[in-house]
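Worksheet: one structure, shown below.
Every protein chain except one is present and positioned as in the full complex.
== chain A ==
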(Lines give C-alpha, C1' and ligand atoms only; values in the text may rest on other atoms or scores of the structure.)
Protein backbone atom coordinates (compact mmCIF):
# COMPACT_ATOMS: atom_id res chain seq x y z
CA UNK A 1 0.00 0.00 0.00
CA UNK A 2 2.78 2.42 0.99
CA UNK A 3 4.67 1.58 -2.17
CA UNK A 4 1.54 2.21 -4.21
CA UNK A 5 0.98 5.56 -2.50
CA UNK A 6 4.56 6.63 -3.11
CA UNK A 7 4.26 5.67 -6.74
CA UNK A 8 1.01 7.56 -7.16
CA UNK A 9 2.44 10.59 -5.32
CA UNK A 10 5.45 10.55 -7.64
CA UNK A 11 3.22 10.60 -10.69
CA UNK A 12 1.13 13.46 -9.28
CA UNK A 13 4.29 15.42 -8.38
CA UNK A 14 5.38 15.30 -12.01
CA UNK A 15 1.87 16.35 -13.05
CA UNK A 16 1.83 19.27 -10.61
CA UNK A 17 5.23 20.44 -11.84
CA UNK A 18 4.08 20.38 -15.45
CA UNK A 19 0.81 22.23 -14.87
CA UNK A 20 2.47 24.82 -12.67
CA UNK A 21 5.26 25.46 -15.18
CA UNK A 22 2.78 25.75 -18.02
CA UNK A 23 0.70 28.09 -15.86
CA UNK A 24 3.73 30.23 -15.10
CA UNK A 25 4.55 30.69 -18.78
CA UNK A 26 0.95 31.59 -19.53
CA UNK A 27 0.84 34.10 -16.66
CA UNK A 28 4.18 35.66 -17.34
CA UNK A 29 3.44 36.20 -21.00
CA UNK A 30 -0.11 37.57 -20.56
CA UNK A 31 -0.13 39.45 -17.24
CA UNK A 32 1.54 42.90 -17.46
CA UNK A 33 1.52 44.63 -14.04
CA UNK A 34 3.48 47.56 -15.54
CA UNK A 35 0.31 48.75 -17.29
CA UNK A 36 -1.51 49.14 -13.97
CA UNK A 37 1.36 51.20 -12.57
CA UNK A 38 0.67 53.74 -15.32
CA UNK A 39 -2.66 54.57 -13.67
CA UNK A 40 -1.00 55.70 -10.43
CA UNK A 41 -0.97 59.40 -9.57
CA UNK A 42 1.58 60.82 -9.86
CA UNK A 43 2.30 58.62 -12.84
CA UNK A 44 5.70 56.88 -12.41
CA UNK A 45 8.16 56.92 -15.29
CA UNK A 46 8.71 53.58 -17.12
CA UNK A 47 12.26 53.49 -15.66
CA UNK A 48 10.90 53.82 -12.10
CA UNK A 49 8.41 51.01 -12.74
CA UNK A 50 11.06 48.74 -14.20
CA UNK A 51 13.36 49.47 -11.27
CA UNK A 52 10.82 48.81 -8.57
CA UNK A 53 9.72 45.59 -10.33
CA UNK A 54 13.35 44.49 -10.65
CA UNK A 55 13.70 44.83 -6.88
CA UNK A 56 10.56 42.67 -6.44
CA UNK A 57 11.98 40.01 -8.77
CA UNK A 58 9.42 40.85 -11.48
CA UNK A 59 11.84 42.29 -14.03
CA UNK A 60 9.69 43.02 -17.15
CA UNK A 61 12.80 43.30 -19.36
CA UNK A 62 13.76 39.64 -18.94
CA UNK A 63 12.27 37.11 -21.31
CA UNK A 64 9.78 34.50 -19.94
CA UNK A 65 12.36 31.72 -19.84
CA UNK A 66 14.82 33.77 -17.75
CA UNK A 67 12.07 34.76 -15.33
CA UNK A 68 10.91 31.14 -15.10
CA UNK A 69 14.42 29.99 -14.21
CA UNK A 70 14.73 32.72 -11.53
CA UNK A 71 11.30 31.93 -10.11
CA UNK A 72 11.85 28.18 -10.10
CA UNK A 73 15.23 28.64 -8.46
CA UNK A 74 13.59 30.65 -5.67
CA UNK A 75 10.86 28.07 -5.13
CA UNK A 76 13.24 25.12 -5.06
CA UNK A 77 16.16 26.57 -3.09
CA UNK A 78 14.40 28.93 -0.65
CA UNK A 79 10.72 27.82 -0.90
CA UNK A 80 10.10 31.45 -1.92
CA UNK A 81 7.09 31.79 -4.18
CA UNK A 82 7.98 35.41 -5.05
CA UNK A 83 6.27 38.75 -4.40
CA UNK A 84 3.26 40.65 -5.64
CA UNK A 85 3.57 43.91 -7.63
CA UNK A 86 2.61 45.79 -4.42
CA UNK A 87 5.60 44.22 -2.62
CA UNK A 88 3.71 41.67 -0.48
CA UNK A 89 5.28 38.25 -0.01
CA UNK A 90 3.19 35.40 -1.47
CA UNK A 91 4.33 32.99 1.28
CA UNK A 92 3.23 35.35 4.07
CA UNK A 93 -0.26 36.01 2.76
CA UNK A 94 -0.91 32.44 1.67
CA UNK A 95 -1.34 30.95 5.18
CA UNK A 96 -3.81 33.67 6.24
CA UNK A 97 -5.90 33.23 3.15
CA UNK A 98 -6.05 29.43 3.47
CA UNK A 99 -7.10 29.77 7.11
CA UNK A 100 -9.93 32.15 6.21
CA UNK A 101 -11.26 29.86 3.48
CA UNK A 102 -10.99 26.77 5.66
CA UNK A 103 -12.91 28.41 8.51
CA UNK A 104 -15.59 29.62 6.12
CA UNK A 105 -16.18 26.32 4.35
CA UNK A 106 -15.43 23.51 6.77
CA UNK A 107 -18.73 23.43 8.66
CA UNK A 108 -20.92 23.82 5.59
CA UNK A 109 -19.08 21.11 3.65
CA UNK A 110 -19.49 18.58 6.43
CA UNK A 111 -23.16 19.50 6.89
CA UNK A 112 -23.74 19.37 3.13
CA UNK A 113 -22.33 15.86 2.95
CA UNK A 114 -24.21 14.45 5.88
CA UNK A 115 -27.53 16.06 5.01
CA UNK A 116 -27.19 15.38 1.27
CA UNK A 117 -26.42 11.66 1.67
CA UNK A 118 -29.06 11.21 4.36
CA UNK A 119 -31.74 12.91 2.28
CA UNK A 120 -30.65 10.87 -0.76
CA UNK A 121 -31.19 7.63 1.15
CA UNK A 122 -34.46 8.88 2.63
CA UNK A 123 -35.87 9.96 -0.72
CA UNK A 124 -34.74 6.77 -2.48
CA UNK A 125 -36.49 4.63 0.12
CA UNK A 126 -39.68 6.60 -0.58
CA UNK A 127 -39.36 6.77 -4.34
CA UNK A 128 -42.20 8.72 -6.01
CA UNK A 129 -43.90 9.37 -2.70
CA UNK A 130 -44.61 12.92 -1.58
CA UNK A 131 -41.40 13.25 0.50
CA UNK A 132 -39.23 12.07 -2.39
CA UNK A 133 -40.88 14.42 -4.85
CA UNK A 134 -40.50 17.40 -2.49
CA UNK A 135 -36.85 16.73 -1.64
CA UNK A 136 -35.77 15.92 -5.18
CA UNK A 137 -37.66 18.83 -6.75
CA UNK A 138 -35.99 21.15 -4.24
CA UNK A 139 -32.59 19.74 -5.21
CA UNK A 140 -33.19 20.31 -8.91
CA UNK A 141 -34.44 23.83 -8.26
CA UNK A 142 -31.37 24.68 -6.21
CA UNK A 143 -29.15 23.10 -8.84
CA UNK A 144 -30.29 25.61 -11.45
CA UNK A 145 -30.25 28.61 -9.09
CA UNK A 146 -26.99 30.60 -9.49
CA UNK A 147 -24.99 30.70 -6.23
CA UNK A 148 -24.75 34.53 -5.94
CA UNK A 149 -28.53 34.90 -6.11
CA UNK A 150 -29.04 32.15 -3.55
CA UNK A 151 -26.56 33.79 -1.18
CA UNK A 152 -28.16 37.20 -1.57
CA UNK A 153 -31.55 35.71 -0.77
CA UNK A 154 -30.21 34.26 2.48
CA UNK A 155 -28.60 37.58 3.34
CA UNK A 156 -31.92 39.33 2.75
CA UNK A 157 -33.65 36.81 4.97
CA UNK A 158 -31.12 37.36 7.76
CA UNK A 159 -31.53 41.13 7.49
CA UNK A 160 -35.32 40.75 7.69
CA UNK A 161 -34.97 38.69 10.84
CA UNK A 162 -32.71 41.32 12.34
CA UNK A 163 -35.22 44.04 11.49
CA UNK A 164 -38.20 42.09 12.71
CA UNK A 165 -36.53 41.48 16.05
CA UNK A 166 -35.27 45.03 16.24
CA UNK A 167 -31.72 44.01 17.05
CA UNK A 168 -28.76 42.65 15.12
CA UNK A 169 -28.64 38.91 15.67
CA UNK A 170 -26.82 37.93 12.46
CA UNK A 171 -23.96 39.57 10.63
CA UNK A 172 -24.39 39.05 6.91
CA UNK A 173 -20.79 39.96 5.99
CA UNK A 174 -17.35 39.91 7.56
CA UNK A 175 -15.38 37.55 9.75
CA UNK A 176 -15.52 39.23 13.16
CA UNK A 177 -16.19 42.54 14.86
CA UNK A 178 -12.92 44.38 15.49
CA UNK A 179 -12.02 45.07 19.10
CA UNK A 180 -14.39 42.55 20.65
CA UNK A 181 -13.60 41.21 24.12
CA UNK A 182 -12.07 37.72 24.14
CA UNK A 183 -13.96 34.83 25.74
CA UNK A 184 -17.77 34.54 25.63
CA UNK A 185 -18.47 37.78 23.70
CA UNK A 186 -15.94 36.73 21.05
CA UNK A 187 -17.64 33.34 20.69
CA UNK A 188 -21.11 34.89 20.31
CA UNK A 189 -19.67 37.27 17.74
CA UNK A 190 -18.09 34.33 15.86
CA UNK A 191 -21.40 32.43 15.74
CA UNK A 192 -23.27 35.55 14.60
CA UNK A 193 -20.81 35.96 11.73
CA UNK A 194 -20.64 32.27 10.93
CA UNK A 195 -24.32 31.36 10.84
CA UNK A 196 -25.42 33.15 7.67
CA UNK A 197 -22.73 31.92 5.21
CA UNK A 198 -22.78 28.38 6.61
CA UNK A 199 -26.57 28.23 6.39
CA UNK A 200 -26.55 29.59 2.83
CA UNK A 201 -23.88 27.24 1.55
CA UNK A 202 -25.41 24.19 3.24
CA UNK A 203 -28.99 24.73 2.18
CA UNK A 204 -27.95 25.45 -1.39
CA UNK A 205 -25.14 22.89 -1.42
CA UNK A 206 -26.52 19.46 -0.64
CA UNK A 207 -28.50 19.09 -3.87
CA UNK A 208 -25.69 17.32 -5.76
CA UNK A 209 -25.14 14.70 -3.07
CA UNK A 210 -28.84 14.15 -2.59
CA UNK A 211 -29.45 13.54 -6.29
CA UNK A 212 -26.39 11.31 -6.69
CA UNK A 213 -27.02 9.23 -3.58
CA UNK A 214 -30.71 8.81 -4.47
CA UNK A 215 -29.84 7.72 -8.00
CA UNK A 216 -27.13 5.23 -7.01
CA UNK A 217 -29.28 3.74 -4.30
CA UNK A 218 -32.27 3.34 -6.61
CA UNK A 219 -29.99 1.55 -9.07
CA UNK A 220 -29.31 -0.99 -6.34
CA UNK A 221 -32.67 -1.24 -4.59
CA UNK A 222 -33.95 -3.79 -7.07
CA UNK A 223 -30.61 -5.57 -7.46
CA UNK A 224 -30.55 -9.35 -7.30
CA UNK A 225 -28.52 -9.35 -4.10
CA UNK A 226 -31.14 -7.24 -2.31
CA UNK A 227 -33.72 -9.81 -3.36
CA UNK A 228 -31.45 -12.52 -1.94
CA UNK A 229 -31.21 -10.62 1.34
CA UNK A 230 -35.00 -10.36 1.50
CA UNK A 231 -35.31 -14.06 0.72
CA UNK A 232 -33.15 -14.71 3.79
CA UNK A 233 -35.76 -13.05 5.97
CA UNK A 234 -34.68 -9.42 6.08
CA UNK A 235 -37.42 -6.85 5.68
CA UNK A 236 -37.22 -4.64 2.62
CA UNK A 237 -35.84 -1.74 4.60
CA UNK A 238 -33.25 -3.90 6.37
CA UNK A 239 -32.15 -5.37 3.07
CA UNK A 240 -31.79 -1.92 1.55
CA UNK A 241 -29.87 -0.38 4.45
CA UNK A 242 -27.56 -3.36 4.95
CA UNK A 243 -26.93 -4.39 1.36
CA UNK A 244 -27.88 -1.76 -1.19
CA UNK A 245 -26.65 1.24 0.77
CA UNK A 246 -23.03 0.22 1.03
CA UNK A 247 -22.78 -0.70 -2.64
CA UNK A 248 -24.46 2.56 -3.68
CA UNK A 249 -22.12 4.52 -1.43
CA UNK A 250 -19.03 3.47 -3.44
CA UNK A 251 -19.33 6.17 -6.15
CA UNK A 252 -20.49 8.77 -3.62
CA UNK A 253 -17.45 8.06 -1.42
CA UNK A 254 -15.24 8.88 -4.38
CA UNK A 255 -16.81 12.26 -4.93
CA UNK A 256 -16.60 13.01 -1.20
CA UNK A 257 -12.89 12.27 -1.25
CA UNK A 258 -12.49 14.89 -3.94
CA UNK A 259 -14.54 17.43 -1.94
CA UNK A 260 -12.68 17.29 1.36
CA UNK A 261 -9.47 18.95 0.15
CA UNK A 262 -11.61 21.47 -1.71
CA UNK A 263 -12.42 22.97 1.70
CA UNK A 264 -9.03 24.65 1.51
CA UNK A 265 -9.39 26.03 -1.99
CA UNK A 266 -12.39 28.13 -1.13
CA UNK A 267 -14.98 29.58 -3.44
CA UNK A 268 -15.05 32.92 -5.12
CA UNK A 269 -18.73 33.83 -4.82
CA UNK A 270 -19.14 32.93 -1.17
CA UNK A 271 -15.96 34.72 -0.17
CA UNK A 272 -16.89 37.80 -2.17
CA UNK A 273 -20.54 38.00 -1.07
CA UNK A 274 -19.93 37.29 2.61
CA UNK A 275 -16.70 39.33 2.60
CA UNK A 276 -14.41 36.59 3.86
CA UNK A 277 -11.17 37.30 1.94
CA UNK A 278 -9.96 33.72 1.35
CA UNK A 279 -8.10 31.78 -1.30
CA UNK A 280 -10.86 31.89 -3.91
CA UNK A 281 -11.10 35.64 -3.89
CA UNK A 282 -7.32 35.95 -3.91
CA UNK A 283 -7.01 33.81 -7.05
CA UNK A 284 -9.47 35.95 -8.97
CA UNK A 285 -8.03 39.20 -7.67
CA UNK A 286 -4.50 38.15 -8.64
CA UNK A 287 -5.55 38.05 -12.27
CA UNK A 288 -7.16 41.47 -12.01
CA UNK A 289 -4.00 42.80 -10.37
CA UNK A 290 -1.84 41.26 -13.11
CA UNK A 291 -0.06 39.34 -10.34
CA UNK A 292 2.01 36.57 -11.94
CA UNK A 293 3.37 34.96 -8.79
CA UNK A 294 0.09 34.75 -6.88
CA UNK A 295 -1.76 33.38 -9.92
CA UNK A 296 0.88 30.67 -10.38
CA UNK A 297 0.98 29.85 -6.67
CA UNK A 298 -2.81 29.41 -6.64
CA UNK A 299 -2.63 27.15 -9.68
CA UNK A 300 0.05 25.01 -8.00
CA UNK A 301 -2.01 24.89 -4.82
CA UNK A 302 -5.08 23.79 -6.74
CA UNK A 303 -3.12 21.01 -8.42
CA UNK A 304 -1.81 19.72 -5.09
CA UNK A 305 -5.31 19.71 -3.63
CA UNK A 306 -6.58 17.80 -6.66
CA UNK A 307 -3.82 15.21 -6.28
CA UNK A 308 -4.63 14.78 -2.59
CA UNK A 309 -8.28 14.36 -3.54
CA UNK A 310 -7.48 11.71 -6.12
CA UNK A 311 -5.38 9.72 -3.67
CA UNK A 312 -8.10 10.04 -1.03
CA UNK A 313 -10.66 8.81 -3.57
CA UNK A 314 -8.54 5.71 -4.20
CA UNK A 315 -8.34 5.19 -0.48
CA UNK A 316 -12.07 5.62 -0.01
CA UNK A 317 -12.80 3.10 -2.76
CA UNK A 318 -10.48 0.48 -1.27
CA UNK A 319 -12.12 0.93 2.11
CA UNK A 320 -15.74 0.54 0.97
CA UNK A 321 -15.26 -1.88 -1.91
CA UNK A 322 -13.40 -5.13 -1.20
CA UNK A 323 -13.27 -5.94 -4.91
CA UNK A 324 -10.67 -3.22 -5.34
CA UNK A 325 -7.31 -4.34 -4.09
CA UNK A 326 -4.23 -2.20 -4.39
CA UNK A 327 -1.23 -4.06 -5.72
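By our rule, a residue touches a chain if its C-beta (ideal position, glycine included) is under 8 Å from a C-beta of that chain, and two chains touch if they have at least 3 such contacts; residues count from 1.
We adopt the following convention: contacts and distances are computed from a predicted model.
> Could you tell me which of "Cytochrome c-type biogenesis protein CcmE", "ATP synthase gamma chain", "Lipid-transfer protein" or "ABC transporter ATP-binding protein" is the UniProt name of the chain missing from the displayed complex?
"ABC transporter ATP-binding protein"
> I'm checking contacts with the chain that's been left out. Which of A:49, A:175 or A:229 qualifies?
Residue touching the chain left out of view: A:229.
> Just the residue numbers, please: which parts of chain A touch the chain that's not shown?
7, 223-225, 227-236, 242-243, 246-247, 250, 320-323
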